[in-house]
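A single protein chain has been omitted; all remaining protein chains appear in their positions.
Right, subunit A next:
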Amino acid sequence: FIFFKSTPDADLVDLVSRALRLEESSADDPEDQPYKSRYEARKLLNEAISIVNAEGLSSAVETKAEGDSSSPDPEFKSHRRQLRLLWLKIRLASNYLETDEASEGYRMLTALLEADNEVLQLNDGGTDQSGEVVVADSSSANRYLREAAVKVQLYNWLGCACCHLNRHADAIEFLQQAEAAFLRAKRLLAADESARAWDLSDLFPSAVKPANEKEEAASALADSCSLESLHTKTLFYLAQAFGKADRPADSARYCQMTLNRQLALSDYAASEWAVNCAALSQYYLGVRDFARAHRCLCAASAAAHDPDSELQHNRASISRCWVKYAIALLEYSRDLAQHQLEDCRSEADYEDLFPSVEAGHHADKVAYVPAVNFEQARAIFLFAQRHLTSAKDFFRLDEHCTDHAELVRDHSRAFLHLLQFELDSDRRARMHKRRADMLRELLSQLSQQYYLLLCRQIRFELGETLVDLLDIKLSALESQAAAGQTPSPAAVAKANAIGRDAVTQFDLFVDSFRLPPPESRLPDRLEALDTRPVLLALFHSARVSARLPEPSRDRRLANLRRAEANYRQVSEYCERVPEAASVMSPELDLIRDMLALMPVKVQTVMDKFA
C-alpha cells in the first residue's frame, strides 16, 4: 500500500524505533539508575503520542475541508492513526508497569478500555447461535484483523498488571479475552486466504527494520510484536496466572499449550524443550495422572532423540523423569492392591497432548495404567532399571554425587515397590539384599562430613531394609520351629548377622546427631525435623536387639539391656519434650508395653538357658 510520507511521519517512526531500542537495552542500565533507559523511552513515547494527536486534529480539519482523494482512503488513515495512538498508549502504560509504577500503568490501561473507543470494537458485533462471531462483511473482517494484535497486546498487559497487583482472577479474565481475540482473528484468516493480520511494521513502517540495523536484531523485534508471538505470550502468561491463582491443573494445561505452541512455531531449542516437557510430567505424577505424564515423557524422549553429545545431560535428566514415573506408577499400583481398589480410568482418558510429536518407541514400552500382578509390575520395574542404568551412566558418582545418590535410592525404592507383588519370601529376601548391598556400597563411597544429610537418609533406609530382611529370616526360622524342625545354626547365624548390622546402622544414624567431643551425647533438644527420625532409629535398634535369636545367654541379656536403655531414652525424651510425644505417639504405647514386659523377657531368657 502507498502511505503518505510526511515529515511528522518520519519523526514518528524514528521516535518509536528509538523508544523500542531503549527499552530493549534497559538491562544494561547502571544499578543506581535502573530505569534510566525506560524513562528516556517514556519521553519519546509521549512525544510520539503528541505527534499522532496533532495529526489527528489536522487531518480532521483536512477531511472536513477537502475530502482529498489523492491520499489513501481517509477511513483507513484514520483507523491506522487510532491504532497507532492506542499502541503508543499501551506501550506507555507498559513502561509504567516496568518501572515500578504498577497502579499508574493499570489505571492507564483500564482508561483505554473504558474510553469511547470505536477502534476496539470490544463488543465485537455479536455471535451467532453456534458461538461463532458474526462478521458482516470483508471490510469488517479486515478492520478486525488490523486491530487484533493491538487488542491482544492490551489484554496481555492488563493481565500482567493485574497479576502485579495480586488480582489473579481479573488477570485470568483479561488474558482469556486476549486468547479469544486471537482465536477469532485466526478464524477470520482461515476464512479468507488473502487476509492478513497487522503487526507492528504495519503501524510504523521501518520502525522495526531501519536500513542501518542488523537483520537479526530487527527481525527479533518484529517477531516479538507479531500477532502469533503475542498469542504465545498470552498462553505463557495464563500458565503463570493460573499458577499464582492456585489453579495448578489449568496452569499445567497452559504450560502444555505453550510447549505445543513452541513446536508449532519452531521457536525452541530442542534440548530445552525436551527437558521442560519431561519436567511437566512430574507435575502430572504428583496428581497421579499417569496417562498425561506418560504422554509428556514420550514426547520428551522423542524430541531428545538426537545422538548429539551435548544433549547427554538432557537425555539423562529425561531418563530420571522416566524413573520417577515408573516408581510412582509402581507405588500407586501397590496402594491400589493393598486397599483392593481399582483404577477406574480408561483408555479413553489417554488424550494426545502433543499431537505433532511422533509417539515414538516409548509408547508401548511402559504402561500408563497401574499393574495388578507381579508380571506387570516387573515389566514396569525393568523399564525403570533400563533408565536408571542410562541415567547413572551420565550422573556418575565422582562428578554428580547427589544426583547419583538419588538414582541409587530410586533403584532401591523401585525394588521395594516391586517386591510388594512378589509372593515368594526367598525372592523377596533376595530383593531386599540387593537393596541393602547397593545402599551400603553408596554409603561407603560418600564423605559423611560433606554429605551428612544424604548419608543419614541412606543409612536409615539401609537400616529399614535390613529389618525387612530380618523379618523374613526370622519368620522362616519361626515356621521351622513351629513345624518341629531345629533351625540350622547357619540360618540362625545369618539372621543374627543381619540383625546386628541393622542395629549398627541405626546406632550410627543416631551417632551422627551427637554433640562433638567431649560431650558426645545427644543434644537436650533435637531439631524439630530430626526428632522423629532419631527417636525412631532408637526404637528400631531396640526392637531388633530384643528379637535377635542369639545362641548365647549373655548376648541375649546384653541385647535386652541395650533395648531397654533405648526404650527408656525415647520415653524420657518424650516426657521432657511434649512435641516429641505427639510425633512419636504411634510408637509410645508399644514402648511402654515393651518396658513393662522387660522383666518377663529377661526371666524367659534365664529360664531358656538354665
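FYI, a contact is a pair of C-beta atoms (placed from the backbone, for glycine too) under 8 Å apart; a residue touches a chain by one contact, two chains touch by 3 or more; residues count from 1.
Please note the rule applied: contacts and distances are computed from a predicted model.
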### Name per UniProt, for the chain absent here [options: "Kinesin-like protein", "Phospholipid-transporting ATPase", "Histidine-containing phosphotransfer protein" or "AP complex subunit sigma"]
"Kinesin-like protein"
### Message
Considering the complete complex, identify which of A:Leu397, A:Ala476 or A:Leu557 is in touch with the unshown chain.
### Response
A:Leu397
### Of A:Leu12, A:Leu112 or A:Cys160, the residue in touch with the unshown chain
A:Cys160
## Note on the structure
Sole touch to the unshown chain from A:Asn53, A:Ser103 or A:Ser447: residue A:Ser447
### Task
Tell me where the left-out chain touches subunit A, residue by residue.
26-31, 34, 98, 159-160, 163-166, 232-233, 236-237, 239-241, 243-244, 248, 251-252, 255, 258-259, 262, 272, 275-276, 279-280, 282-283, 285-286, 397-402, 445-447, 449-451
